[in-house]
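For reference, the structure discussed in these notes is given below.
A protein chain is absent from this complex, but the other protein chains hold their places.
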Amino acid sequence: MASLELEEILKPLIANPHVLGVLVANKEGSVIKTTLDAVITKLYADKLTKYLEMTQKMIQEIDEPDAPQKNELTFLRIRSKKHEIMISPDVTEHKYMLMVLQNPERKTESGKDRI
Amino acid sequence: MASLELEEILKPLIANPHVLGVLVANKEGSVIKTTLDAVITKLYADKLTKYLEMTQKMIQEIDEPDAPQKNELTFLRIRSKKHEIMISPDVTEHKYMLMVLQNPERKTESGKDRI
Amino acid sequence: EKKRKEELDKQKKVQLAKDLNDKERDKIIHSVEFTKFIDYSTKVALRALNETYDIITNYSESADLDSGDED
Partner (left out) sequence: EKKRKEELDKQKKVQLAKDLNDKERDKIIHSVEFTKFIDYSTKVALRALNETYDIITNYSESADLDSGDED
């Protein structure tokens, strides 16, 4: 896959009118692709990589210790007043994550933005 | 509000065929209402209370430090292979949380459960 | 070292989350703030539940589906 193909794959996400930004990073927090500015990218890559690791850990901790199949995180949505963060983790290899930042406001014609 | 009224409010959640359990706790992890068994309730109340606190913290950490309005968590969905945990935090007072455990499988007539 | 102790204490406190007795629980359940919270949060959770939420089930790992209807 050429880098151009990566652009092609991410295009419908990036072009979505509700999407504020897209960030792809590896599990160390190194950035592979971003549409956010450098400062925000660094901050999000750092914090979300750690947060994702904690989430994975928490999921294991509440799993039955003797379960034949281990549980695994498949998708995460963190909604806040200002935005929603969606994280698609690398379920198979645990090496990467895709983060999509979206506007939490949908379908509001008027200015009601109190939650 | 009598305890009976609490039951009434939670009823549509508890009765939902996709819902595996409902847990209401305060921010210290003390259980106010649960439909899960004692061991699971204790484990979930402990771990999810801590996790919710970390999530709130993370949301503040990635917020602009000079923002006129502070950001706040409003809803959390943690999807895993075995289930989805939805957490509705107490946005106003930060004292309580409502946790709903749901079956992640929907609308599958056949047995495809590979993700 | 002191900070670490504080952290341990904090952790201990959460781990030893006290079981509420009936009286304490009733007091919470009858409070205005709890009523507001449970009423609102239950509605939010119900709404989330009633969404068509089928984002993962339909994909196989080879992911041979068309790239979604990105309006």
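Chains: A, B and C, in written order; residue numbering restarts at 1 for each.
Quick note on the criterion: a residue touches a chain if its C-beta (ideal position, glycine included) is under 8 Å from a C-beta of that chain, and two chains touch if they have at least 3 such contacts.
Keep in mind it's a predicted model, so treat the numbers as computed, not measured.
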{"item": "Full-complex contact with the absent chain, from B:26, B:56, B:74 or B:102", "value": "B:74"}
{"item": "Positions on chain A where the hidden chain makes contact", "value": "1-3, 6, 9-10, 12-13, 16, 18-19, 24-26, 28-32, 45-46, 49-50, 74-75, 77, 79, 84, 86, 88-90, 92-93, 95-98, 100, 102, 104-108, 112-115"}
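Note that in this section only the chains that are shown with their structure count from here on.
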{"item": "Between chain B and chain C, centroid-to-centroid distance (C-alpha), Å", "value": "2"}
{"item": "Chain A-chain C separation of Cα centroids, rounded to whole Å", "value": "18"}
{"item": "Contacts with 2+ other chains: residues of chain A", "value": "74-75"}
{"item": "Two or more partner chains touched - positions in chain C", "value": "56, 61"}
